[in-house]
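Of the protein chains in this complex, one is absent; all others appear in place.
Residue numbering begins at 1 within each chain, and the chains themselves are lettered A and B in the order written.
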Amino acid sequence: MLAYIIRRLLYALPILVGVNLITFALFFVVNTPDDMARMQLGVKRVTPEAIDRWKAERGYDKPLFFNDAASGSAMLSETIFFSKSVRMFVGDFGRAEDGRDIAREIVTRMGPSLAIALPTFIIGLLVSVSLALLLTFFRATYLDFWGVVLCVAMMSISGLFYIIGGQYLISKLWKLVPISGYGGGLDAWKFVILPVLIGVVSGIGSSTRWYRTIFIEEIARDYVRTARAKGLAEAAVLFRHVLRNALIPILTGVVVVIPLLFMGSLLTESFFGIPGLGSYTIDAINAQDFAVVRAMVFIGSLLYIVGLILTDLSYTFVDPRIRFN
Amino acid sequence: MSAPPSQHGEELLAVRQLRVAFAHGRSLLPAVDGIDLRLAAGETLALLGESGCGKSATALALLRLLPAAGRIVAGEVCFGGRDLLRLPESEMRAVRGGGMAMIFQEPATSLNPVLTVGRQLAEVLARHRALGGAAAQATALELLLAVGIADAPRRLGEYPFQLSGGMKQRVMIAMALAGEPRLLIADEPTTALDVTIQAQILELLSRLQAERAMGMLLITHDLGVVAQMATRVGVMYAGEIVEEAPRAAFFSAPRHPYAQKLFAALPDLARRGGQLQTIPGQVPSLSAMPAGCRFAARCGHAWELCRQQSPQWRQVAIDHRVRCHLDDGVASRGRDGGSTAASGEAVAVVAAAPALLAVDELRVHFPIRRGILQRTVGHVRAVDGVSLALARGRTLALVGESGCGKTTVGKAILQLLPASGGSVRLLGEQLGGGARSAQRALRRHMQMIFQDPFASLNPRLSVGEIIAEGMRALAVGGPAAGRRATNTAAVAAVLQQVGLPAEAAGRYPHEFSGGQRQRIAIARALAVQPDLVICDEPTSALDVSVQAQILNLLATLQGELGLAYLFITHNFAVVDHLAHEVAVMYLGRIVEHGRVDEVLRAPRHPYTRALLSAVPSPRLDAASEYIRLPGEIPSPAAPPAGCHFHPRCRQASELCRQEYPPPSRLSATHVVHCHLYPPPGEAD
Partner (left out) sequence: MPFLPVILWSDVLIWLLLLLAVVLGWLSARNPLWRTAWRRVGRSRAGMASATLLLAFAVVGLLDSLHYRPRLVADGGQGASAQPTAYAVEVLSLLDALLTPLRTRNEKTYSEPLATRAHARETIEVRGSDGRLQQTRDHPRLRYGGAHLGADESRRDADVASRVLQALGLALLAWAAVAVAVCGGVARAQGSGWRQAWRRVWRRDGDFAWNAVLAALAALLLLAMPVALLATDYHVFGTDKVGQDVLYQVLKSVRTALVIGLVTTLVMLPLSVLLGVLAGYFRGWVDDLIQYLYTTLSSIPGVLLIAAAVLMMQVLIDTHPQWFATAAERADLRLLALCFILGVTSWTGLCRLLRGETLKLRELEYIQAAQAFGVSSLRIIGRHIVPNLMHIVIIALVMDFSSLVLAEAVLSYVGIGVDPTMISFGTMINNARLELAREPMVWWSLSAAFFFMFSLVLAANLFADAVRDAFDPRLAGSP
């Protein structure tokens, strides 16, 4: 069991290194720092001096991998690769275009992101699983048929429309809650409730349908027939037998995203003006702030890998076959 | 309809005119067509039939557990004075598990994998006996003890995957008993199990039935199981019951031509070396049931009336009735109809011919990886030092229970798996290693026929392409020029050899039945003109009547082409029928090896003896006592020290626990690895 966890952790390390190399290649090899400088400065102000100054300010004036000018360990450490990529492993992400420390910014913005993403995730999961169980219980009836049709229709609507429509209806037309913004303290719920509601509704279609497929697949198995042959009621069969087994495939898709909740949602946060990591990423993309995007890619992958490990761990709770092997 | 309740006790179950159909698109296909059943307490009614005859659908319909597409169209199921088909669902649930319990074929999938054995048992106790807490625990423990599970207190807290196949089936039986049912429905309860485990389970079932005076509806395709278990027999064919008789009457004089054919198709010593009787054609499909007698198209005695009118029940003796238009005179010519070829003749050609295949100390070990770095911590010794020799035109049967490594031997000989040690020589040349071209040339001398006729043919290729593949790969039929034409001709020729029409080449595997597919697989192997064919359980997925066709075909081909067969099987009847020599495997090693009459008539190794005694015989006069084998096959990753068999052997001595027995030669051909028979040199 412990060996299993250690093995998963050891396996995560090369993946993180790989992610780092991919990001590095994307940001520094496809385009040279000169290209980035020219792009950032705009066509008019491009002079060799301006480019050099831009690079020096951001530490892009070093060689990529190997510094001939330095000596000793500095030959490796005084390079872009070391300062921009390797340093990320110790949580040093450098500074954004506006001069702020990225690491600190990330820490302060995690709170608002989580305040939206966590309730959305939990409520969404509960609602979808319950709806899926309902459809499964009434399988092969009109309720099931039209439920699935509704799910397909709901998943055919772009997330953008959910947000735009929800904002229009609830905030503008009915004036129930503020249209956007974020506040700390007790008033926070006013700002949280709409994004959470929209987040839940926009996810219902696809996840309900997916869970229903899993349940229906599980219900065709032999052990379900055994359970019925015991004389159990359909509800008992569904909750005691099917749900437990269906949890295994459901967990694969669900647990892995839990750590990523820290990253927030790009769309929701930017539409509702929530100062979380999602809107931070969007702003960085629009401002072409390479340092921030690079940092977010790294953190995102780190969280995903944590999610993978959590998934493996969660199996040991629901699947005795893994717990005892 | 006139069958009186038998002498056993009060009538438990009466099924009248039950009809079950399956929805297919917008139409309903009848699967069970008006059957009548009666069952008394303490009685076992065996429902016998081949796959697709509707016997499982009948069982599920009794419990109203048919799959979503299944419908009960009409009929009456009287159980305990009530018609189950008219009960509301909530009352029906009290019957399921309470009045009537069911055991399914596949114990591996029929238990919930994520709940402990204790919980799954407690569920039934809570539902039907209102037991909870400590009382339920105690009762669950009693039940596990009753079904003979060793170490029962520990097993209560274990999950199904921690149990072996036999133990899972015991747990299933315990669960079925937990509601104290009066009727037990067992749907092929031992089909998925090895023969020694099957014997254990069958013994357990009859003991429990006697103790509790339960009625039992046993659904099976195995005449041996019927002979051992049944009080009465009902034979099903294409959704109808065609014959119903007490066991003794049925086994001494079956009346329906179908039942007679079933007996005739069984391979056994009486027809050794000769041809088995076969039933031509196949069971009619659900969508195209003939109007008259459903067996008419395959019946040798069918006459005009049979094709026009479905026969009515006819009483032929007390409790014995049959649905057949034929009168007694024709129907009684029965079981000896098969041609009995000279049995001694084939055996007489003793292995004088030089060996075609020589396997010496073959080993196949699979590494077990564990720990952080996935280091190899041990080996599964799937095959651990197997030596064989096989001459042209001979058949060597490799028998053993599942997991003994017999299939691995076959694959290692074919070089489908890398050998870890030992050597395989074909035609005197070493296989494995050496130049690729030489290896390729050797490949065409040996081929394999697989167990599952559905998995062994690529569904995307036409039959012609499938058969031609080997010819092309091994460049049979000359160089490239004009090969296509010769190939087409060759494919047609080989199809004809296996009894299929030439136009089958243009069709695809899904258009053929199981038996026909197996013929295609044989044609594919024959196409490269091999000398040796490795047959891996080629008939175990087939019905008895089809099995007979395939066995006949194999025998004919051996006679015509002088093929050598390495026949891997667990079915002793088949071995008896066609093998010249037998090697018995246990845990990766051959424990006994000899001519078929030596090994099967005078088995020496305790394992061989136990194995043979566990095979249920489809006759009345079979020796009833069998040698119980305690426990199950140990894991080949950690075989017991000394003789691998000693933990299950009654005659084991101290020596057996310490040393693997050397070969003892009992005759020129009979070798056994057992300390009971010390080699002559050390005997004194």
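Quick note on the criterion: contacts are C-beta pairs under 8 Å (C-beta built on N, C-alpha and C of every residue); 3 or more make two chains touch, one makes a residue touch a chain.
For clarity, every value in this text was computed on a predicted model and none was experimentally measured.
Novice: Looking at the whole complex, which of A:A50, A:I193, A:L266 or A:L310 touches the chain that is not displayed?
Specialist: A:L266
Novice: Check each of B:A210, B:L305 or B:A473 against the chain that is not shown and name the one that touches it.
Specialist: B:A473
Novice: Over the whole complex, note the residues of subunit B touching the chain we left out.
Specialist: Against the missing chain, subunit B presents residues 23-26, 69, 411, 414, 416, 439-440, 443, 446-448, 450-452, 455-461, 466, 469-470, 473-474, 508, 510-511, 521, 524, 528.
Novice: Can you list where subunit A touches the absent chain?
Specialist: Subunit A touches the chain not shown through residues 14-15, 18-19, 22-23, 26-27, 30-31, 35-36, 38-39, 152-153, 155-161, 164, 167-168, 172, 260, 263, 266-267, 270, 281-282, 285-286, 288, 290, 293-294, 296-297, 300-301, 304-305, 308.
As a convention for this text, only the chains that are shown with their structure count from here on.
Novice: Averaged over CA atoms, how far is the centre of subunit A from the centre of subunit B? Could you give it in whole Å?
Specialist: Taking the average C-alpha coordinate of subunit A and of subunit B, the gap between them is 52 Å.
Novice: In the complex formed with subunit A, which residues of subunit B make contact?
Specialist: Counting only subunit B, the residues touching subunit A are 63, 65, 67-68, 90, 93-98, 101-102, 104, 106, 109-116, 123-124, 127-128, 159, 161-162, 172, 175, 179, 370-374.
Novice: Which part of subunit A faces subunit B closely enough to touch in the complex?
Specialist: Answer in residue numbers: 3, 6-7, 10, 140, 220-223, 225-233, 240-241, 244-245, 248, 318-321, 324.
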